[in-house]
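Just one protein chain is left out here, and the rest sit where they should.
A, B and C are the chain letters, set down in written order, and residue numbers restart from 1 in every chain.
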Amino acid sequence: MERNVTLTFSEEQAELLEVAQNFCRDKSPVPTVRKLIEDDLGYDPAVWEEMVALGWLGIAVPEEFGGVGLSMAEVVPVVEQMSRRLMGGPFVPATLAAQALIAGGTEKQKSAILPEICAGKVATLALTEPHADWNLTHIEAKAVEEGGKLKLSGTKIFVVDAASAEWIVASVSKDGAPALVIIEKSTLPEGALRREVVADETRRSFRLELDGVTVPADALLDVSRAKETLDHIDLAASLLLSAEACGAAASCVDYTVEYLQTRKQFGKLIGSYQSLKHPTVDALVAYEMARSHLYNAACTFGQQGEGEIAVRMAKSEASDALSFAADRAIQFHGGFGFTYECDAQLYRRRSMWCEYLHGDGPYQRAKLADLLF
Amino acid sequence: MERNVTLTFSEEQAELLEVAQNFCRDKSPVPTVRKLIEDDLGYDPAVWEEMVALGWLGIAVPEEFGGVGLSMAEVVPVVEQMSRRLMGGPFVPATLAAQALIAGGTEKQKSAILPEICAGKVATLALTEPHADWNLTHIEAKAVEEGGKLKLSGTKIFVVDAASAEWIVASVSKDGAPALVIIEKSTLPEGALRREVVADETRRSFRLELDGVTVPADALLDVSRAKETLDHIDLAASLLLSAEACGAAASCVDYTVEYLQTRKQFGKLIGSYQSLKHPTVDALVAYEMARSHLYNAACTFGQQGEGEIAVRMAKSEASDALSFAADRAIQFHGGFGFTYECDAQLYRRRSMWCEYLHGDGPYQRAKLADLLF
Amino acid sequence: MSDVSQKELDEFRAGARAWFAENVPSEPDFMLPLTFMEVGTQEQFDFLRDWQRKCYEAGYLGAAWPKEYGGGGLAQAFQDVATQEMHRAGGPIMLNAIGINWAGPLILDMGSEEQRKAYIKGILSAEDIWCQGFSEPDHGSDLGNAQTRAVRDGDDYVINGSKIWTTQGNYAKYMILLARTDPDAPRKYDGLSFFLAPMTVPGVETVPIKKLTGEYGFTQTFFTDARIPATSLIGGEGKGWAVAMRTLEYERGARGGQAGGYVTVYPDVGEVVELAKRALRNGHPACEDPIIRDKLVKLLATYRGLQLNGKRSRIAPLVQDKPMSLPLSSKLIATEFYREINQLAMAMQGPRGAYYVGEPEAYDEGIWQRSYLNAFSGTIGGGTSQIQHNIIGEHVLGLPKS
Partner (left out) sequence: MSDVSQKELDEFRAGARAWFAENVPSEPDFMLPLTFMEVGTQEQFDFLRDWQRKCYEAGYLGAAWPKEYGGGGLAQAFQDVATQEMHRAGGPIMLNAIGINWAGPLILDMGSEEQRKAYIKGILSAEDIWCQGFSEPDHGSDLGNAQTRAVRDGDDYVINGSKIWTTQGNYAKYMILLARTDPDAPRKYDGLSFFLAPMTVPGVETVPIKKLTGEYGFTQTFFTDARIPATSLIGGEGKGWAVAMRTLEYERGARGGQAGGYVTVYPDVGEVVELAKRALRNGHPACEDPIIRDKLVKLLATYRGLQLNGKRSRIAPLVQDKPMSLPLSSKLIATEFYREINQLAMAMQGPRGAYYVGEPEAYDEGIWQRSYLNAFSGTIGGGTSQIQHNIIGEHVLGLPKS
């Protein structure tokens, strides 16, 4: 194994980390998070506008398309800090949809849509299907040419924030090969979208029925790059899920520690009991290690070979760390942990999302074994 | 899953358990164990004679061949109690060799050898090969007929107590199919046996080179039953390894608890620290569960289907339980645990034997998955 | 009544089997609770109360309790048979759990003749729902430190304070209540008394608690100068701790005396195996994944080990070294097992593991996700797993107190 792993941290990352940390703390205190859980949209449009104004939507979009011209590495601290405050909003799907266009869109598509995304219009992705294969090139949805148009069919699940979106970039099988198409949401027939019930109540996830949906021929992304675009999105999504897992794990540990420092049982602060203290330390250690993997993945993202290894390790370590921390958080809060009022459940529900989407620990490790030996 | 698992315990098992418990405690205190580690033979012949006199060698041998006519179920408590005191001696290999003959020997072989085993002559098995496959029907050693005799070739490892043995029952491939042959040890060429260095220093294990070894044609066990005989031995050996693991785990936990009850650090008995107390409880719980599996496997041994499931579960649970208990025993004895003088290492070394011979936990669980779903 | 003939039992079994086959209700169009702690809606409550009354009236609950108070007056073996047949037929749970497993046995054991006459029948018929008031918001694990006050005033005690985790508190007519009658007792345990307290008097308020699953099922109970009759005291003033400990033993089944039936349905482990065959993980049935296989077999071995522990605990020579080891560890093993098997069931589902109850496309309506979260009631309630470790370490291994 190489001893020379790299972990660099750019000035831009540092700046964004600091800004995001303060912004998310201020805009997304837990009462707001809980209020937005009850909200249909799931986020505050005014806050979204502020994020847009901060330029966050264009961080990894080239300047020629209205972006800041940085990379996914600079998106990571923002997503991490958002998740640390369980902040809602379509930042992740919009960023990933932009990545799909950058990696695989035609010049015309990029010029038309990327500036709009940078300006706050929402786009999202439709990749996962009910067969639940984490391999995104296993696509059963179809696109068939018919009269100069593409007739779509099939079903997509976990289409995030589709209600807020103007565009949905969906993967389809066309002539037996993977392809991606841009669907204008306004063209969807009534009832094509149905909100899904997911454990992480801060999310807005939708099921999309493609039967009956037709898109113009130029809605197709560059077919010759479809496979590599899907690979790119898979890794980009995994990177951001790792960032979310790390952010949530950080506050989950802090939240637990605060309880252990103040709650007494049998006349002693419960944090003095090693049966609570030591597993909490284990959660901290796992989180810290996951965070180091995360920033390794951030700074090597896109590098051939090494980039994929780093992302998969980060995803495996971060989602496992969050699930462990949140499971123990419920347990260590005792009776209070069993209530909806206790935030431990918020973290545990978030962990189900971060863990099960785009491949859990065992899946990533099997992939890594193929890459490493 | 069936709710109706069976756990019955015969009067004979109860009697043997009690007798063996007292006998092994008296005959095998730790100083004796440590003295015998330095001894070539590895056991005390006088104690062996007493075991023979108690009839233990014939427990599972039919009365017609000089045995007691009970079953492997009654062998289990004896082996468990021997291992609880880390008692040496060729009881297990002799018992298993007898089982091989009972399951697959000709009438002549059974009449000739079984009464001798019951009377204290030692026999052993040669099954494992350097390719290290736990599947005993993967045999690369060969037997070729030549002039009315069988010419053997190949190598066997982990031939236990071969130095004390009169007979070695070896698996060979004959005409492309598994077969078993009885080798009179006195006919082995000089240097065919070499003592192996194994982690468990209470054992005497040997490597056997078969090249140049010839046996008469009637040394062959019933070839038509060779495959089922090997299966039977594999399960019988796994059952007794489970018994050994349980016995050792019981005293390993007790040994650790005694230290935790008497050693002080920072002014407190260390057993009051939950970081030591709770994992020791986990070791106890795992051992107790393994012991329940052990006696389930004992009472269902030989039953089609259910017997194999029970043995494999017992092997998996018991060897994992011992390895965990002994690993933690070293750790929890602190600096003393790092010395040869501390008994924790004796248990950990034993666990390496119990775990790695005849299939470790993951191997058994993979087999069980095939059996269960 | 100890010598029951096999023939009588067999006849009783045949009758029970026929009755349950006929009477177990078909599944309603709402989800039925798997445990008595999960009763969250009025329709669930009504359904289960009807079912318990029906079982009681048919003679299959309380069959071994004394006839003079409303029981069936039969030998325990008959009730055991009835419970087995109830299981076999897959009947819903008994609703009035605290009544049939805790309060009822206690009243039969230590109550006055008046108390037995007043309470037993209503417990069995589910006419009178009982709840339990041991834990307090600030002393979840530390029952001995309960601070709810009970002050004697004439023929009453006046209660002030708050109890938490009151299962079915909003439905209950009575509470078994642990309260402090003497705050100055030198040993904190000696200041406690035990009451069969009416919940219907003024000054008792219950507030539902939303569980981490998003559902209801518990309440917090507030007492504000609530007056309960002094006759509701059981075991004598200052003896509350001993009575509470005795009550906990009924729960653990260590003292027997429960009315029968069951108040929790553990999903058959076979259902998890069946899910593994059905759930798509990474595009293939989860049961083909070697990591899932390994973990599933490990958990099946635990499940089987629990059952085997139960059988071994009755074989004296096999438990002579540490007789309390098996009984004291079963709660720890069973509750942690239940949490882990549900966690594994979620992992089998690939991305669909992120779904939740209410999502039509979730496997089994999201029951695994909900069961996982509900499983913490086992690893936290009735002594957390951490406390169970202490109990085993101290009582079985003789390790010093933490």
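Convention: contacts are C-beta pairs under 8 Å (C-beta built on N, C-alpha and C of every residue); 3 or more make two chains touch, one makes a residue touch a chain.
These numbers were taken from a predicted model, which means no experiment stands behind them.
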item: Option from A:Ser316, A:Gln331 or A:Gln345 whose C-beta touches the chain left out; value: A:Ser316
item: Candidates B:Val19, B:Leu54, B:Ala112 or B:Ile157 - the one touching the absent chain; value: B:Ile157
item: For chain B, the residues touching the chain missing from this view; value: 128, 130-135, 138, 157-158, 196-201, 207, 264-266, 273-276, 327, 330-331, 334-342, 344-345, 348-349, 352-353, 355-360, 362-363, 366
item: Where the unshown chain meets chain A, residue by residue; value: 1, 3, 5-7, 9, 13-14, 17-18, 250, 253, 257, 260-261, 268-269, 271-274, 277-278, 280-282, 284-285, 288-293, 295-296, 313, 316-317, 361-362, 365-366, 368-369, 372-373
item: Where the missing chain touches chain C, by residue; value: 290-291, 294
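Throughout what follows, only the chains that are shown with their structure count from here on.
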item: Relative to chain B, chain with the most remote C-alpha centre; value: A
item: Chain A-chain C separation of Cα centroids, rounded to whole Å; value: 40
item: Centroid distance [mean C-alpha coordinates] between chain B and chain A, Å; value: 53
item: Intercentroid distance (Cα basis), chain C paired with chain B, Å; value: 43
item: Contacts with 2+ other chains: residues of chain A; value: 273-275
item: Multi-chain contact sites of chain C, meaning residues that touch two or more partners; value: 386, 389-390, 402
